[in-house]
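Sharing a structure below in structure tokens format, with a few things to ask.
Removed from the display is one protein chain of the complex; every other protein chain stays in position.
Right after this comes chain A.
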Amino acid sequence: MKQIILAIALLATMGARAQSSKYVAAMQHNLQLLDSAKTTEDLAAVSQAFERIGDAEKTQWLPYYYAGLAQTRIGFADPKSDRDAIGQKANELAAKGEAIEKNAELCTIHNMASTIQMLVNPMERFKTYGIKAYTYLQEGYKLDPNNPRLYFLDGASTFGKPEYIGGGKEKAKPLFVKAEELFKAEKPADLYPHWGLAETERYLAKCN
């Protein structure tokens, strides 16, 4: 319902704020493409579309954020992808966004990019990329201690780590609980990131 009202409102103000409406419309269109993307090709195309919006707008960090997010989805989902190149691209996009505004959401992109690069060889790269990912989380917590996606990512990496190096279900659970609580309280502005609750609940189910 909220979105319908918004769409009507947008239509109403279209004449006055054509540029901004164009931005919102393009973002929403691509967000839908992002949510429905199924293949690596789809994700790569939508990432490029977001990057074009970012390049044209010059003052919006969200397009770069989503361009980076699409890259990380390739990196996590496609085992055949060149994870070093994906991680590097996602980091570049996040850095472009940070040139406009530094925030916790962009830290999550850096975190995921480093995690993807760690996945190339977790045994060898845990000490480098693993700790880098951890450092980005800490930076994110500093910028926004109540960002639910940080807790979710923290939980997911703890969950994935074997118990003998300080990971495991038990250690991850409080992080997911906290994330869930924050997700439920979250009121994201339009176009702002809001993903993570469904994933958190899936993990929580596995923790119990």
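Here is the rule we use: a contact is a pair of C-beta atoms (placed from the backbone, for glycine too) under 8 Å apart; a residue touches a chain by one contact, two chains touch by 3 or more; residues count from 1.
One rule holds for everything that comes next: contacts and distances are computed from a predicted model.
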item	value
UniProt protein name of the chain not shown, from "Sarcosine oxidase subunit delta", "TonB-dependent receptor", "Electron transfer flavoprotein subunit alpha/FixB family protein" or "Iron ABC transporter"	"TonB-dependent receptor"
Contact with the hidden chain (one of A:A56, A:A77 or A:A99)	A:A56
Residue, one of A:K89, A:H110 or A:R149, that touches the chain absent here	A:K89
Where the unshown chain meets chain A, residue by residue	3-4, 7, 10-11, 14, 18, 21-22, 25-26, 28-29, 32, 41, 44-45, 48-49, 51-53, 55-56, 85, 89, 121, 123-124, 127-128, 131-132, 134, 138, 141, 154, 162-166, 171, 174-175, 178
